[in-house]
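Missing here: one protein chain of the complex. Every other protein chain is in place.
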Amino acid sequence: MPVYTVTMSRGTLNGETKAALAAEITTIHSAVNHVPSTYVNVLFNELAPSNVYTDGKPAHPLIINGWVRTGHSDEQTTALVTQVADAATRITGIPAERVLVIIGNSPARFAIEGGRILPDPGQELAWLAATTEQSSGSR
Amino acid sequence: MPVYTVTMSRGTLNGETKAALAAEITTIHSAVNHVPSTYVNVLFNELAPSNVYTDGKPAHPLIINGWVRTGHSDEQTTALVTQVADAATRITGIPAERVLVIIGNSPARFAIEGGRILPDPGQELAWLAATTEQSSGSR
Partner (left out) sequence: MPVYTVTMSRGTLNGETKAALAAEITTIHSAVNHVPSTYVNVLFNELAPSNVYTDGKPAHPLIINGWVRTGHSDEQTTALVTQVADAATRITGIPAERVLVIIGNSPARFAIEGGRILPDPGQELAWLAATTEQSSGSR
């Protein structure tokens, strides 16, 4: 359900670091927002170094945009950005000053996965149970 | 007015399939949200295969992010994501389990096109009429 996009200059992170960061974001999201890790997507969008500016000058921020379903509590979402930002600095070595994490959201009914409208926060178990039944039934 | 961004691993779709998907998303959006097709943008953001993770492991999801103006009904937006997801599976052959469609929104007054603030949903005809007058007048 959620999607995290990590945007940065090309070559900022090597493959091993990207894999470690993707795994850690997945673990954090799953724990904080109660979503099975199989539903967590992490993308890395690498831009040409000449395409990244801060303060109007070429720069090297690490920008992580996440998308979640509307309805998680403010405390939950703040915990999410805090833990993701901490993980980014710990795993990549990039200082916190250059790490920006932003979570956007839309109502669950504005999103679809596996052919079914997403459940509102708190309704995941029923939704997941139906997925399992559907899969079993189709075999 | 709307923008759809299809994100996936590089090489997932060939040119013909991308063109067919762009055309179909355009047709669906125009019909469901009452926007002339000339205002519908579809972008494909192809990432290195090593930059796409699901469940902390390299994966091949097809993620479609749309942006629309706030104020369309929930039913309309749910119809939109359902039809776009169906079209994605039908045209690309990627199973529904790997297709995720998410629609975000902002107030129309937070967006501008052709030098004019966008109209709220339902106000398109007056806005478009003014566009035509403006174009005619400038010739």
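Letters are used for the chains, namely A and B, taken in the order the chains are written, and counting of residues starts over at 1 for each.
Note that a residue touches a chain if its C-beta (ideal position, glycine included) is under 8 Å from a C-beta of that chain, and two chains touch if they have at least 3 such contacts.
Since this is a predicted model, take the numbers as computed values, not measurements.
K.L.:
Which of A:Val52, A:Ile91 or A:Leu118 sits in contact with the chain that's absent?
P.N.:
Answer from the full complex: A:Val52 touches the omitted chain.
K.L.:
Name, in rising order, the residues on subunit B that touch the hidden chain in the full complex.
P.N.:
1, 3, 5, 15, 18-19, 22-23, 26-27, 37-46, 67, 104, 106-107, 109-115, 117
K.L.:
Where does subunit A touch the missing chain, residue by residue?
P.N.:
7, 45, 47-48, 50-56, 59, 61, 63, 65, 74, 77-78, 81-82, 85-86, 89, 96-97, 99-105
Throughout what follows, only the chains that are shown with their structure count from here on.
K.L.:
So what angle, to the nearest 5 degrees, turns subunit A so that its CA atoms land on those of subunit B?
P.N.:
Copies differ by a rotation of 120 degrees.
K.L.:
As a quick test, compute the distance in whole Å between the mean CA positions of subunit A and subunit B.
P.N.:
Their C-alpha centroids are separated by 21 Å.
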